[in-house]
Every structure is written in structure tokens, then in C-alpha cells.
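Here the complex is missing one protein chain, while the rest keep their positions.
All chains are identified by letter, namely A and B, in their written order; residue positions are counted from 1 within each chain.
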Amino acid sequence: MLHTSFHLALTVGRTATPEAVQFWILAPLAVIAALGILVVKKAVHSALLLAWVMVTLAIFYIAEDALFLGIVQIIVYTGAVMMLFLFILMLVGVDSSESLVENLKGQRIPSIVAAIGLGGLMLSLLGRATLPAPSVGLQTANAGGNVQGIAKSLFTQYVWAFEVVSALLITAALGAMVLAHSQKVRSPYAQRDLSIARFRKSSLGDAAGLPASGVFAGRNAVDVPALLPDGSPAPTSVSQTLRSRGDIITSAPFALEAIEEQED
Amino acid sequence: MRTSSHLVYLIALPLFSSALLLLLGRIADKWGHLLATLVSASAFGVGVSEFIAMHSHTGANRAATQKLFEWISVGNLKVDASLLLDQLSICFVLLITGVGTLIHIYSIAYMDHDKDRRRFFAYLNFFIAAMLLLVLGDSYLNLYVGWEGVGLASYLLIGFWNHNPTYAVAAKKAFIANRIGDVGLSLAIMICFTQFGAVSFSGVKAGASHASPAALTAIGAMLLLAAAGKSAQFPLQSWLGDAMAGPTPVSALIHAATMVTAGVYLITRSNFIFDASSTARLLVVTVGVITLLFGAIVGTAKDDIKKALAASTMSQIGYMILATGLGPVGYAFAIMHLLTHGFFKAGMFLGAGSVMHGMDDEINMRKYGGLAKLMPITAVTFGLGYLAILGVPPFAGFYSKDKIIETAFNQGGGKGIILGGAALLGAGITAFYMTRVVVLTFAGAKRWKDGSHPHESSVLMWGPMVVLAIGSVASGFLLSAGGALVNWLQPVVNASHAEGGKELMNPLVVSILALGIVALGASYAIVKYRSVPEVAPENVSIFTEIARKDLYQDIFNDAVLVKPGTALTAGLVATDHHVIDGAVRLVGWVIGEVSDVLRKIQNGYVRTYALAMFVGVFIGALILWVVTA
Partner (left out) sequence: MDISNYLYLSVMLFTIGALGVLIRRNAIVIFMCIELMLNASNLALVTFSRIHGNLDGQVASFFTMVVAACEVVVGLAIIVTIYRSRRSASVDDASLLKN
């Protein structure tokens, strides 16, 4: 597929039909995905849609003879950046969903109007721009290979920007480490502190500590709730994530009565 | 014209003394009055020496000038601060310093109990200096400085006891009425400058010979307005009665002898203007005649002895103003009457002060009566002044007043009859009310309570009164013997060139007519006031009613000038507050409202700020789109 696009791109300001077909299929999908980012409730869904857009763009880059850039787009953007986004989403709350009701007065309509206005303006500005027609195409520039061409440009003409950007990368890494480091604002609770806190609660029901999962139950899996002394499942014995994902197994089949019946 | 270097002392000495007394304050309380009197006397001495010096010269060399410094030199206007002492000025200088010194001596005793006596003398000296500057200035502008100075001195002295609000209001009234006159003088100076390019007397005199009649009439009318303000003539005469709120020496000096005569001086000095414009002259005689009768009528109904004398002053100055409008010889007679009036009126005022002093500052004549036996010197000096003002020969007033009546008749035609008749009528009414004053005060039964003990005043008080009484007796004869004053003033006012030289009425006839009317008025008063009610009667004739209310002048002024003026001021204040301040407040309010609205943009939400930035980008793109179209 990559090869085909490379060879069939014409140097006249128009593209070959395969590229046109590819464009007209993928471009609307990319736009729909982008719109989807705006409207979906769960943040995870937005991240996935963004990943779809990025992959589409990578395909476009490769179609436009920017081979190096297309690969880098997949590796860096879709691979690293989106993964980073998803990790953070998991930290922040996978199920965090946002209501789509706008709480700021006078924010939604003016935003939409301004955005559509800006889009229209830019489109018409583009329409008025005089671009070299026919477009030159990258045949000569990529004569020695796309990677070599970029390397030649990067290390001669743009070497200063290159050095600065590498300094920026190092700084960013350091910055992330500094920000992620959390200083303990208090000494960690020791066993004695936890015990005292348990006994000071309003009811002494949990004074002896919560049962671990699987206690008094037939299974000790993390997705099976523990049983309280009276036989009802303890809701806090399964992790919140699993609970919100609905991945817990109810403890009904593991009630004591049922187990005694299954004695064999 | 010779130069003299002594003229400045006339002004500098009293001015310096006044400043010294004001600046030293309480330190000078013990000797301030003595210094002031000494300075006034030394000014008189300088005046006399200058008079003698003048006699040793003849012709044009009699007049002396002294240039002090170059004052204004702007564009075409060049005015020097110089002094001019000619035959006209020396009369005034001697009158001012002479009568002034006598009144200084009188005030030492009269103001004996006042703790502010030093300040009083400082103001008196200041007045002397300003009045001398007025009569010695050689241009209208220099005269104006003195003019303003005497106005200020009058204000300070009328309101001397300013803790009393009535007196302070009276001082303010005098100052404002003066100010209206001052507008006239300013306008006259301005017209002189635009017409003639000069404001000095010599310059204006040179230019007046070929000026347009309209300009001359305008200048004359403006000068008359100024004179009316300063000399309490119609229509600016309402302040003189209220000015009696000041101490009696002030009334004697300023409002009898000197300041109120400044108007007559102004018109006489500007004789070249008035001689060239018959319209202006007509205005002058009209004002003079109206005031003459006005003052006389008002004087008949006054129970306050000082107010009666003030009305009399107003009337007598009316005579002087009338005289100045009667042609070149009229000026000389006006000055003659001015000088004689200075003697007898000041003498009578000092006498009134002596009576008040003896009666514990009682001013109501209905509470006097029969004081002649208890205050003999006062009664005699007052009586001599009374005879002088009546015009009984051979006292002073006979010579001056009769000459004026005679010149009035000599105008000829209807005008002459009206003017002369009015002057005669005025003489009759004068006789009536002056006799009333004398009868109420000195004759008849005593009407005062047993608590007061009227006594003769100290020698410091009756001394000056005696000197003035001598003047009342002799001055008329001395000034008119052989046409002395007329010839003396000839170089200044061209006096002996009487218009037409007509003599329609025999002087003897005039004198007999005058004496007859005077006798009529005096006897009517004597008969009427044989018995005097202690409280002013309520139901009196309509004439008395009108006279008591000053011929409704104050009510008229109030309704026509004061109330609209106050309304105008209130309107302007309201405009300033609502419109101008309102506009400023409106700007503030608008900004406040706009900020209130704009404040809501800062709602703290990042997304709102992002939207604002985005809209800015949109506008930028729009501009780009428009520009590259």
C-alpha cells in the first residue's frame, strides 16, 4: 500500500485516482471521529477516537511522500502520546464521565459560532491563496530517499533548532519527574494509628478491620466479595474499579447455605 | 509746567504710616493715633508749602509734575506713575489734609474708648493717601488707583465695627454701589484709549478737540456714572444713608467733605470732555437736579441725626453736580461750593458726633431736645454751620449756593427756569429740614431720660469744631472776593469764559428770592416742631411716608437688581452643580456601569478566557481576510 502511493503520486497538481479514493474514504471518517471527540461522554472514548484520527493522518502523510514523518507519527503520537493519555485517564478515573450540559452561560453558542466563523474564514483565505500550480511534488526532494533528505536538512540548515529542541526534551523529562514526585506531607500511617482510627469511628462494626476478599466465601478471587458475619456480601471488599466496571460476581452462589448444600 | 520732587511725600507719608500701624499691631496701640495725626498734619504742611510755592510762580509754571516711575508700557499704551499738582488739585489737597488733620485730632478723643483705635487711624491715613493719589494723579488710570483706594478705605471704615452684621452689610452695600460706578470709569478709560490712544489728562484733552460727538458723549456718560457711584448721586445714591453706620469721624471726613466730592473732581477735571458734548452736560444737570431734590425730600423725614445730615450731603452734592453741568464758570462755582460745604458739613457732622458722645451714642433726634444750654460750644458751632448751609449772608453757603442758582437761571429758556426753580425749591426744603434738625436737637423742652447726662465734649473734640466753624463763616467771603477762586481756576477750567455771558437775572434778585424761600422753610419748621412726639407718629401724610422709605429706592433696587441677581446666581450655581458637575459625574457613572458589565467577563473560568482569546483570533483572521480581498 505504501509503495503504491509513492509511485502513483503524479507531479501535476492533481493526484492519482487511488490517492483520491483513499482520501475520500478516510477523510470523512477522520472528521466524524474528530466530532466524536467533542460529543462523547466518557473520556476514554475520546482518547480512542483521537487515536483513530492520528492513524488516519499517518496514512495521509505516507500518501504525501512524507514517509519518515508518517512512521514517526505512528510511533510517537499514536504509540507514546496516546498511551500516555490513556495511562493518565486510568489514574484520574476511568469511569469519569462528564455531563454534556453546559454550565457556563453564554459559552456554547458563541463558541460554536466563532469556531464555524473561523473555519469559514480560513477556508476562504486558503481558497484565495496563490499556491504554485502545478504543485512541485517531492520527486526531486526525495531523490536520495526521504529519510536522507530530512537528515540533510535537519543537520545543516536546522541544526540550531534541533539542538534547542533536544534541550527542550531533556527539560520536559526533568519537569515531569519533578511534578510527579510527591513529597510526603505527613508520615505514613502506622499500624497503631490505623487501629486507633478504626476504634474511633462512629460504629465499631469495622473495628477489627474489613474482611479480605474471599473470606467466609468459597472463592478467594479478587472479583468475589467477602461475606460479612451475617452472610451478606461486604461491598467494600472488591476494588472500586472492578465495581464500577461491573466485573464483580455476586456472592449469592457463595452464600453459606448454598455451600453447605454442595458438600460432597 | 515745572517739576517738583516733594509731591510724592503727600502720598508716601500717610501711606507709610498706615502700613506701619497695621503691621505693628498691638505694639503701636499706645502711640499709633498720635503718629497718624502727626503724619496727617505734616502732609498738610507739605500742601501749604506747595501752595506758597505755587504763588511764587505764574501762568503755566504754577502747575507742578513729578514722575515717579514708568508704570505700564504695553503696545500702544504707555502710562507713567506721575503726579500733577495744579490749581485744581491744590484746592483738594488743602481741603483733604486740612479737614483730615482736624478730624484726626477729633478722633483721638472720640475713639478713646475703642480698643481698635490704632486700626482706625491706620485706615484714616490710608484714606488720606488714597484720596491724595486720586486728586494728584495725572492720568485717568492713576486717578483710578486712588479711586479704588478710597472705595476700599470707605468699606473698611464704614464696617469698622464689623462684629455688628448690620454695619458689615452697610459697608458691603457702599462698596457694591461704588463698584457699579467704577465700571463706568473703566469703560470711560477704555474708550479714551481706543479713541485717543492716551489716558492722561493732557492726552485726552488734546484728542478731545477732534473726536466724534458720539465718543465724547459716551465718555461723558461713563464718567457721570462713575461720579454718581462715588458721590451718591441718583441712581446710585442708596448707600450713603446706610454708610452712617461707621463712626462719626468717618462720616464727617469721607461722606461729607472728601470722598463723596471725588465725583465732582472727576467731572471738573474732565471739563474738556463735557464742554464738547452738550448731551453729556444735559445728563449731568439732570442727575444733579434729581439728586438735589431727592436728598432734600428724604432728609425731611429722618429721625436719625446722621442720616438727616447724610441726606443733606447728597442734596448739596447734587447742587455741585448741577453746577458742573452749567458751563465753564459752573465748574468754579461747584468747586467753591465743594470747599465751603467741606467746612460746614464736616463741622455739623462733628457736632452731631459730639451730641451723640454726650447722649451715650443715642442717634434718635426725638430723644434729644434742649441741649443748647448743656452743650454750648457744640450748639454754637453747629449753629454757624446751619446758617452757612442755609445760605444766610455773610456765611459761606450764601456765596457759593447763590452763585449756582444764578448760573442755573442764566442758562436761559425753559431749561434755565426749571433748573433755577428746582435749585430754589431745594434751598427751601433744605432750610426746612436743617431747621428741623436744629430745633429737635438743641431747642425746645428736654425729651431725654433722666439717666443720661449730656455734657460738653473735651477740647480735642470741640477744638476742630471751632476751626471748622470759622471756616463756615469766612471761607465763602474769602473764596469769592474779587472772583478769587474763579481766577485761580481759570487755567484749568477756562472759567471766566462764561457761555454767552448772559446775565438774565440780577444777582440781587436771586439772592432775595433765595433768602425768602429759606425764611419760609425755616419758619415752617420752627412752627411745626414746637412740640415733638417722642415716638415717630404712625399716620402721617403720604409724602412723609414716601420720604421715610427713601423714596422707595431700596425697595426698587431690591426688586429690580438684587432679586434677579440672586436668582441669576442661584441659576448659575445650579447649572454648575447639575450640568457641569453632572456631566463629570455622568462620565464617572457611565464608566462605573460599563465596568459593572465588563466585570462579569472575569468569571474565573478558564474556558471563558479561552473563548475570548479565540474570538480575538477570529477578528484577526477577519481583518486579514478583509485586507487581502
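Please note the rule applied: a residue touches a chain if its C-beta (ideal position, glycine included) is under 8 Å from a C-beta of that chain, and two chains touch if they have at least 3 such contacts.
These figures come from a predicted structure and were not determined experimentally.
Of the candidate positions A:69, A:222 or A:242, contact with the unshown chain belongs to A:69. Screening B:16, B:51, B:524 or B:614 against the full complex identifies B:614 as the residue touching the chain left out. Residues 599, 602-607, 610-611, 614 are the ones on chain B that touch the missing chain.
Chain A meets the missing chain through residues 13-15, 19-20, 23-24, 27, 30-31, 34-35, 37-38, 43, 46-47, 50, 53-54, 57, 60-61, 64-66, 68-69, 72-73, 76-77, 80-81, 84-85, 88-89, 91-93, 96, 98, 102-104, 107-108, 111-112, 115-116, 118-119, 122-123, 126, 131-132, 135-138, 140-142, 146, 149-150, 153-154, 157-158, 161-162, 165, 168-169, 171-173, 175-176, 179-180, 182.
The rule is short, and it goes like this: only the chains that are shown with their structure count from here on.
We define each chain's centre as the mean of its Cα atoms; on that basis chain A and chain B are separated by 104 Å. Only residues 603, 605, 607-608, 611, 614-615, 617-618, 621-622, 624-625, 628 of chain B touch chain A when the two sit together in their complex. Here chain A touches chain B in the complex through residues 104, 107, 110-111, 114-115, 117-118, 121-122, 124-125, 128, going by the rule given at the top.
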